[in-house]
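A single protein chain has been removed from this complex, and every other one stays in its place.
The chains carry the letters A, B and C, assigned in the order they are written, with residues numbered from 1 in each.
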Amino acid sequence: MTPSLVIPWGSADWTAIAPIIVIALAPLLVLLADLTLPRAARRPAALSLALLGTAAAGLVALAGWGKPYVAFGGGFVLGGFTIAFEEIVIVATLFSLLMAYRLGREDQTAGGLALMLWSAAGAMLMAGAANLMTIFLGLELLSLGLYCLCGLAGRAGAREAALKYLILSSTASAFMLYGMALLFGATGSIQLSALAGANLSAPLFAVGVGMFLIGFAFKLSLAPFHVWTPDVYEGAPLPVTAFMSVATKAGALAVVARFAYAALSTPQSHVLLQPLWILAALSMLVGNLAALAQTDMKRLLAYSGVAQLGYIVAGMAGTTAFGLRYAIFYLAAYTFMNLGAFAVVALLSHDREEGSRLSAFEGLGYRQPVLAGAMTFFLLALAGLPPTAGFTGKVLILAATVGAGYAWLAGVLIVGTAISAYVYIKIVRAMYGRTTGAEIKRPVVPSSPLPWIGVGLCALATLVLGLYPIAPSDVLPLVK
Amino acid sequence: MIWTLALAPMLLGLLLYAWPRSADAAAKWFGVAVAGCAFVVTLLSANAPDESVRWLQRPFTANFHAGLGGLSYWLVLLLTLTTACALASTRISRQRDFVAQMLVLMGAMTGLFVARDLLVFALFWDLMLIPVFLILVAWTPSKSSASAWRYLIYNLTGGLALLLATAAYGMLEGSTDVLGATLGRGATAIGPAWGEWIFAGFAFAFLVKTPVWPFHTWMPSAYADLPPAAAAVVSAVQSKGGLYGFLVVTAPLMPEQMRAALPLMFVLGLVGLVYGAVVALVQDDAKRVVAYSSLSHLGLILIAIFSGNPLALSGAVVYVLAHGLFSAGLFIVLGQVEQREETRSIARLGGLGARNPRLAGSLTIVALAALGLPGLCGFAGEILILTGLYQTGAVWVAGIALVPIIVAAAYMLRLFQGIMQGPEVEDLPERADASFLELLAIAPLVLAIVLLGVNPGPVLAARSLAPAQLSAVEVQR
Amino acid sequence: MPPYVGSGWAAVHHTHNLDPLLLAVWLLPLAGALALWAFGPQLRRGAGVLGTAVVFVCFALTLFDVRGAFGSPASGVGIGNAVPLVSWLPGFDFGLLWDPLALLWTLVITGVGGLIHLYSIGYMAGDKAQARFFAYLNFFVFAMLTLVLSDNFVGLLVGWGLVGLASYFLIGFWFYKPSAVAAARKAFVINVAGDVGLMFAIFVMFAATGSTTYADVFSHAGTLPQGVILTICIALFIACAAKSAQLPLHTWLPDAMEGPTPVSALIHAATMVTAGVYLIARCAPLWDASPDARALVGTIGALTALTGALLAIAQWDIKRILAYSTMSQIGYMIMGVGVGAYQAGILHFYAHAFFKALLFLGAGLVIHELGDEQDVRKMGGLRTRTPIAFIAMAIGTLAIIGFPGFSGFYSKDAVIYGVLERGYPALYAIAVITAGITGYYMFRMIFVTFYGRYRGDVPDAELGLAGRPPASAHGHHGAPRWLMEAPVIVLMVPSVIAGYVSIGGAGSLWMRYFKADFASQPLPAPPPPFSELASTLLVFAIVAAGVAVAYLRYGTAAAKEGAVARLRTEAARIPQPFVRAFYFDDLIDAVAVRPARALGNAFSRFVDPHVIDAGVTDVARIAGRLGRELRGIQTGLVRAYAFVVVGGAVVFIAYFALLRLPR
Partner (left out) sequence: MTSLPVDISNYVGLSAVIFFIGVAGVLTRRNPLIVLMSIELMFNAANLALIAFSRFWQNNAGHIFAFLVITVAAAEAAIGLAIVVVAFRRAKNVDVDEVAGLHG
């Protein structure tokens, strides 16, 4: 390797990460606005700038479609795959921002927004990361922001959530990092594509794969590495929970998918991924079963997320080309239906109380029919009922698993879905069922009407994706 | 046009939530008008060409393909007719919301019956559960919603099995657009390796929905708790989804597996036939009597479908429609009784006929159709089915299936006489006889019951969506 | 197989012209029923007139065609033609058949039916629901015509079911009476059991011949295997047994007397209950082809005749006496047509229709007069109070016991001797004994009812009647008495002369009428040991003996004097088997009703909730418990979570560490 004073990367490399740069610079403007503007204008300005910055990053990312490029010596790969995940992260960020008008105290809002955008940048980096180092960098960027964000509410629960997340996530990161070290030791390269040629029989490699996957199983909340999820989701402020429930998952999923497809796609290496599918199956069951007994919407959605991620990972079983497409499709569907549900919860919150107790939903169908209708729609989608993206997504996942020869996984999926029906429809029943005694009268003073935009757009997207599924078709060649 | 038939009621139903609460009573007539229009439009579009919109191209082809030929035509007619009649006769709190849900239900079921694509079929299959569940939780007399859960979990499990089977079918065959005869290639029969599993998935869904013994335990509580109008539509039409599925999905696509499953289905059908009949004999809740009688009747149709005999298949089609007509009629009239007397207990009711001759007359006719009185529609189906069964060589099946006919006479008369005849019960509320409007609501059903009984000819031709396909499974002996 | 079997059916001429006359006869009663049902309340008293007029118009129209029966089958319309109506599927074609047999039944249905309608105007005059009553009666006529006019078995079954329904309606006409409701249900359910027999016959014949029309089925009669024909015949006979009150399905008939008396006359005496006779006569080609079926049906007919007669002895209700006598007489008819003596059996139907209607209407006069009192113990001495009724019932009684010169004499003797002629001496013996018993119980009724002193004012307790429910009057007033008496008087005439058509042996009007319908079969050798005249004398002697016993027990002056005490002790002394009607009800109850209900209760109380549902609820419960368990694991302690994560990681890593992949 000849040392060179010339930076070996040209403008194309920087273009490849342009969206990340945009979304990483936007927080600077947000903070600047917070410093300079009069008090009353700070919050709106900060939020608008954050939204604009994220949207701009989304547009910039779209501009890269169809221009595959391997940037930074293989550290970052731009392609349909990357852009798909980047866009999902951006959408998640946008909808989370819509709920984030009152994130933290008034003087914390701008900082919170900035942290969220930086976390998003980390997730986007993970979407394109193709060597171990960028993966680690993206993951930590994402996590460090989230540690802080979790504690941003004035509740003891938030601080507890932050601490738990910090300790557990760091531990998992350490496992992953050690796994990376072992992988590097087994192959001598940090490029994922270099792993494809590795000696599969070396225990060093196998254990490395295992530890690497543990780290991401944790991030994806796959059972039994999901234990942190409900507590953290419940404690964190609502917009942060919403953000975590999608953006973290998207980033981690991108890495796992790339790892599985780029590094372990040979038939011999399938056995190395077998535990992942078992974790997926476990997640579907554990997530849905545990959700049965929940009374808090955020906790319930946490467990539901465990199960949903199980479905998504199951889609990739057997690492088939179509499987990846449908996993991404389902992730997109999950993004909308999940964030839609969070947006409804955000609209139900008032004052200091987040409207996440299930009791807040009782009789909602009679108090706020439109909101209840939207919530019903999202819940149906999460339960995999038509006419929603959740239904179509589930069909595709089933097709993928069956097509890949993992019929048992499809069977578990069906069982999990059957259990989940009770979980989700229980809320529908609370909204429309006969209420005990006099109908509950709750003052509904939404802290901000912005989540309505989220509700509307998510509903629309969930419907459209359901009936016109635009499965990303050319994602595979760009996985490296 | 065909998709409009399915989508318009759903959209109108959702829009109905914007209807002013002050005009709650008028919402019902809006619903009747929509259902009536749907009926007329269906009636006039007997030869409507198929419609298809592309949906999925990968991993298998799936299209929003709709057709109104064959059996679909008759079932949509039945659906719209019973919905119109049920809504016209309904009297319920929060009428606007109820009508809205009923319209959504009607639209979803129309979609099910016109679907020519398996995946679209599965979509509507699951979709139609939702309004029924919502009606159950919102209008059920009990607070526990146990019946609603039972309904949902049973049927959803079936629906998921259907979904899995559909996905597997699509992956194997490359297309789910296989139910129609006119578009797409003719479906090939699936081989034995996957066929059993896929068939099992379909069959499970259909058996639960019908329901066939022993998957029936969701039904009595659901029928008992549903408001009469909804119970009428669900029992008359929704439960036919299962039999329809056997007729148009598994019979043409999986003849091998159909034949293999024949002994099992004969046993299930026969057990259900007898089981439902004797249980109906001892129920006190009038609606449960009808529910268990359905179990009995539908078991017979199941046997007929699996026998593969042309005569029995024709009879099955007639009986599917006949059961729809008379069970809708029964639920509607029993609903009118319940509205007046605030009870459904046969032991408690009695002697209503003296002061409610119109109600008694309505109940007489529908009950007679239900017990298979020769000349009415139930008989036409029964005689064709049983003659066909005997012809196929299923002599004992035909013989045993005759016994429940006698029991049916007993429980239907017990139902009718328990409510309408005997000495008048002193402490029941005294309410006026059925109004002219209420009579008018049941009249179309009665007319259809008689017409179908006298001449089921036009229906007999509609044994499937594609007669050419069905011939593959017709077992000639 | 003899070639003649069923051969006549090949000649049935199918016309595509709808005979307007025939259609009118068939459909007018339906129109009448619908009109009465829809506009009954507006018609008030006119309802009865309308209903009656409709039936008489049908009768008149039918008469037009009588002459055609004696000529050759006319082309176009008229007797001997089949008129297609509707076709469902091949083999399921519906049409009307207008042949002598159908014509005869039509005449009786509309003729006797018309008279009973007329009678009902008076009988039901006080009833508020009389429009409904006439609607039912007209509906019954329509149903019965459907039954006899159909040219195929499914159409026959339609009629068969509809008459059962009409019978149900009319038995339960006074539906506020629980006994009437129960009787109606019993009648209907047993009749449905009969329908089911007919259905089974249809299955068998369709499977064997591919058709359900008479012409097709009967033209195959000669070629079908014995077993198949016997199966068809047995199945058909189940239908006959239910409808015509043959053993063991007769139990509904006595209960059916809960209906108004004209109903008993029309449906449960003259017409509907003889449908079984019609069916067997109609299916003569099948019975001709199956000697086993003949023996079976003949035997059951004979046993029914005997059972009916025996049970009639022990009855006190005047209508129940007549009901059992009806059962007995139908037993004769069934025995006659069963063994192949078609003309004789049908003649007995023909005569019986008149004299039994006469008996019932006469009884109706009595009941009407006494304010719905039906127990003969509360009667007595009515000879002078209701002279018309007395004359009518006397004529009817003489006819039924076969007194020479009265209609029953010709028909019953023909049946009895026909049985012997066809080689069934045992049945002959039963038939003769039954004739004697008939003489006894009929005269018992006459003596107790019309002779002696009126006992209506004797307290119930003295007659051993304590504890019976009070008779409920349905309200009689308004109608002139002649309205009821006129039909009775009219019926007296045919009750006497109806049998004269058969005078003249083979060349008689009767035999010529049926010349095309029943192939003459050779009688078995050896011929009967004695001639018809000897048989007649024997029967007469035995009947006379029966009458004599009745006279000695009830008719002598001494018996009349001590009637009250005598009736009381006699009622108490009736042997239990007679009181329980030979336990047939108990049998059906034990074999069918109670097991079905027990099964139903077991299924709904145990199997559904605790077996089938148990699995499902268990799954739900286990899922819920697992959910709670998982909640319990989630303690909130960071280190516990860390343990879970690390534990999971250890297992995970162990998998990879122990994995041995090939190079």
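Just a few scattered comments:
We take it that a contact is a pair of C-beta atoms (placed from the backbone, for glycine too) under 8 Å apart; a residue touches a chain by one contact, two chains touch by 3 or more.
None of the values given here were measured: they were computed from a predicted structure.
For the chain that does not appear, the touching partners among the shown chains are A, C. The chain not shown here is touched by just one of A:A56, A:L137, A:A321 or A:L467, and that residue is A:L137. For the options A:L166, A:L238, A:A260 or A:L371, the residue in contact with the chain missing from this view is A:L166. For the options A:F72, A:F85, A:Y147 or A:F378, the residue in contact with the chain missing from this view is A:Y147.
Considering the complete assembly, subunit A touches the hidden chain via residues 1, 132-133, 136-137, 140, 144, 147-148, 151, 156-157, 159-164, 166-167, 170-171, 173-175, 177-178, 180-182, 184-186, 188-190, 199, 202, 204, 230-231, 234-235, 293-294, 299. Think of the hidden chain as still there; on subunit C it touches residues 631, 634-639, 642-643, 646.
FYI, only the chains that are shown with their structure count from here on.
More C-beta pairs touch across one of B-C and A-C than the other; that pair is B-C. Per-chain Cα centroids separate subunit A from subunit B by 43 Å. In this assembly, the C-alpha centroid of subunit A lies 78 Å from the C-alpha centroid of subunit C.
Among the residues of subunit B, those in touch with two or more other chains are 153.
Shared interface positions of subunit A, i.e. residues touching 2 or more other chains, are given as 422. If you check the complex, the residues on subunit B that touch subunit A are 14, 17, 55-56, 58-60, 119, 122-124, 126-127, 129-130, 133-134, 137-138, 140, 143, 145, 148-149, 152-153, 156-157, 160-161, 163-164, 166-168, 170-171, 197. Contact residues on subunit C toward subunit B in their complex (touch as defined above): 37, 86-89, 92, 132, 154, 157-162, 165, 168, 172, 175-176, 178, 181, 184-185, 188-189, 192-193, 195-196, 199-200, 202-204, 206-207, 596-597, 599-601, 603-604, 607-609, 612-613, 616, 620. Interface of subunit C with subunit A (complex): residues 623-624, 626-628, 630-631, 633-634, 636, 638, 640-642, 644-649, 652-653, 655-657, 659-663.
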